[in-house]
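Only a portion of the chains appears, each positioned as in the full assembly.
Note that the chains take the letters A, B and C in the order they are written out, and that residue 1 is the start of every chain.
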Amino acid sequence: MATTTSLNTTTAERATHERKEPTYLFTEKHVAEKSEIARRFIETRSRLNTNVDKSDNYLVKRFYNIDHNTYLEGALPAKMKELMGLAASTVLRCDDCVFYHAIQAYRMGVTRAEQEEAINVALVVGGSIVIPHLRRAYELLEELYR
Amino acid sequence: MATTTSLNTTTAERATHERKEPTYLFTEKHVAEKSEIARRFIETRSRLNTNVDKSDNYLVKRFYNIDHNTYLEGALPAKMKELMGLAASTVLRCDDCVFYHAIQAYRMGVTRAEQEEAINVALVVGGSIVIPHLRRAYELLEELYR
Amino acid sequence: MATTTSLNTTTAERATHERKEPTYLFTEKHVAEKSEIARRFIETRSRLNTNVDKSDNYLVKRFYNIDHNTYLEGALPAKMKELMGLAASTVLRCDDCVFYHAIQAYRMGVTRAEQEEAINVALVVGGSIVIPHLRRAYELLEELYR
């Protein structure tokens, strides 16, 4: 049996997990061309974000920034954090958030089977109320992975 | 740019992800000796589950079974699915579920930094309402990883 | 196949569903003597409600009144509405509310198997996050129905 010390992360070790941007295999443009659902989501989100940006709200900008930082490469691979965001979004039943994380995960090279397993965690944790969102997520996956 | 086809998982490939039990580095007994919070959680849960088992409710038993199957090794490592369960439980603000998944993840060798990153995803997705649960999770992590 | 008209309820028919208080087979006192969990719940609730009553807040009093009226005998038997309150409380994961409705249902003569089925609906709708609450509900049921 391993000693638990080996699982701890000292401040020194932590410094080695420098946050850095993940590598994307696919651009948003590529995704939008592949999937009509993704295209509509990306365009609406972009149009509405322009509006939010224009308001130049200090706290919103800081929140967007911290949100961005959460999913960078770190102690955990960015891919896995996107799938955690996907599971969390699915149990909270937010279609836009589900689409966002599923697309991000796809762009980083996550396989369909991996996406389905993350959604399964959400289904079992969150129950049948999750099913309508699972259905819409599968429709997106179908378009992305064809 | 890679072709998207490579991300898809055919039925054939999927068969290679046979579900199997994860490998635990630590027993529940070990965990209970290390952390008083874990010990109390494990004992209460065990006592109450005895009660549930006694009722012999068919659907509850089936649900427990499907729940167990969700976190086996598969397309995703069991560890990562425990962390997805942790993130989902944290945004749904269920202390018992947070303790359960944090302990499971610990037993499978997940590091403290990895646990913290999964909780960070939950904090940003779920907001400040998550903080009281994060505080209690950190108290457990402190005991587990000392 | 029946004509759908027969399922409709005219205003005239509706008048026949006069709201009236349900019949209780057991008093709160009886329940408190039978179950220690119920006793503690009933006493704490009563003590805190005294405090709320003292504040004499107009809207709170009106809300309590409408809440009371919701569970009277009507188009549906009071028993069944208590079980709907139980299912709704369980998916919203409110232990106090679960205890309240399970005790009410018990006092009206609902069987343990009926309570378990209502909780099963909640388990499947609400997912594994419901399990810690189900465990505590079963502990109460064990004391009430022994």
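To be clear about the criterion, contacts are C-beta pairs under 8 Å (C-beta built on N, C-alpha and C of every residue); 3 or more make two chains touch, one makes a residue touch a chain.
Everything quoted here is computed from the prediction, not taken from an experiment.
Number of identical chains in the whole complex, 3 of which are shown?
6
The definition used in the following text is that only the chains that are shown with their structure count from here on.
Degrees of rotation, nearest 5, to put the Cα trace of chain A on chain B?
180
Could you name the chain whose CA centroid falls nearest to the centroid of all protein CA atoms?
Located nearest the centre of all protein C-alpha atoms is chain B.
Could you check if the interface between copies chain A and chain C is built from the same residues on both sides, meaning over half shared, or from different ones?
Chain A and chain C contact each other through largely matching residue numbers.
With chain centres taken as the means of their Cα atoms, state the distance from chain A to chain B in Å.
Each chain's C-alpha centroid was found; their separation is 19 Å.
I'd like the Å distance between the centres of chain A and chain C, where a centre is the mean of that chain's Cα atoms.
Roughly 39 Å, centre to centre.
Give the residues of chain B that touch two or more other chains, as numbers and ranges in rising order.
67, 88-89, 92, 97
Applying the document's contact rule, which stretches of chain C touch chain A when the two form their complex?
Going through chain C, the ones touching chain A are 91, 123-130.
In the complex formed with chain B, which residues of chain A make contact?
Touching chain B: residues 1-2, 4, 7-9, 13-14, 17, 25-27, 30, 34, 66-67, 70-71, 74-76, 80-81, 83-85, 87-92, 97, 106, 109-114, 116-118, 120-122, 124-126, 144-146 of chain A.
Flag every residue of chain C that touches chain B in the complex, lowest number first.
Going through chain C, the ones touching chain B are 93, 116, 120, 123-124, 128-129, 131-132, 134-136, 138-139, 141-142.
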